[in-house]
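Let me begin by presenting the structure, written as structure tokens, before commenting on it.
A protein chain is absent from this complex, but the other protein chains hold their places.
For chain A:
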Amino acid sequence: MVKQKQETANQPDNTAFTQQRLPAWQPIISAGIVIPGFLIIGLAFIGIGVALFVTSQSIQVLEMDYTGVDKTSPCNRCTDPNVKSCLCQMDFSIDTLFKGPVFFYYGLSNYYQNFRKYGVSIDYNQLFGDLSYFTSPSEKCSPYQYDNNNNPIVPCGAMANSMFSDTFKLFQIVNGTNKEVPLDGKGIAWWTDSNIKYRNPSVTPLQMAFNNTVKPLLWANPAYQLDPADANNNGFINQDFLVWMRRAALPNFRKLYRRITSGDYTQGLPAGNYTLQIAYNYPVLSFGGRKTVVFSNVSWMGGKNDFLGIAYLVIGSMCIIMSIVMLIVYAKFRFSEEE
């Protein structure tokens, strides 16, 4: 019989890919990996958890509510909407040195900066210093796009309009006299916000750019006069404005107000009595909001947050427990391999 030479034109290619023979790593969940793995992860987590917890505990935090809901509260009188330019004082004392640098935050709660309509009510082009958006702000800013006289609002939008307007002064009471603690407001916003995202129009003086525009309805001063002390801290790159515009993810939030880094306070706030003078402008009671001031220092892990440390500790322990449970299960129930 003559073997016919076969035509094999249609024979598929013999490659690892077409024949599904690609070399591969085939891990399986085996006791040898899982049980020690859980153990190691558990131990590591407990280690990290301890470090985090200790760090978090070392951070000092002083939080004071100054909303004035309580009749006895010093700011209670300022809660009356008819009172203008209300000043109130909060006294407090520090027992031990509050290690510096100390950060001074204001906090708001029940405040929905993350409400969608609030969040979109902003015109990035305008805040980027694009003058064409000064005369016709984006529709997204509505209802803070134009005022009643149809003048464009700059900066427009609900977010800018609602900028936090309380101001604070901190005094240490030394021998019965108030010694002002210098507050540093430079560089409290993100570098990218003040240098990239927000820009003043390149018009000098800055005020010229704002011709034919009006300031946001709730603002006391127009944008170009936000900081009378520092000409470079005005307009859209005013640090307080930038901090405000970085809207919070959650309804309770803190924002950086000042840092205490200079003068006699480079090491922190010494023990003693202090008084905080508050220019109370910002209304929150109408929606059940609360205002606080917070003094805090930071560590490598940021501000005080016990959750992370505790969570690591709990999960680390659970991992170890799980590894023991799995060991028992493995020892008792592992399937026979003869099948």
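Just so we're on the same page, contacts are C-beta pairs under 8 Å (C-beta built on N, C-alpha and C of every residue); 3 or more make two chains touch, one makes a residue touch a chain; residues count from 1.
The rule is simple: contacts and distances are computed from a predicted model.
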Given the options "Mini-chromosome maintenance complex-binding protein", "Ribosomal RNA-processing protein 43", "Phospholipid-transporting ATPase" or "creatine kinase", say which is the protein name UniProt records for the missing chain. "Phospholipid-transporting ATPase"
Using the touch definition up top, pick the residue from A:34, A:50 or A:64 that touches the left-out chain. A:34
Of the residues listed, A:141, A:170 or A:189, which one is in contact with the missing chain? A:189
Spell out the interface residues on chain A facing the chain that's missing from view. 1, 6-14, 18-31, 34, 37-38, 41, 45, 48, 52, 101, 103, 105, 107, 110, 112-119, 121, 123-125, 128, 130, 138, 143, 158, 161-162, 188-193, 196-197, 243, 246-256, 259, 283, 286-288, 296, 298-305, 307-308, 311-312, 315, 319, 322, 325-326, 329-330, 333-335, 337, 339
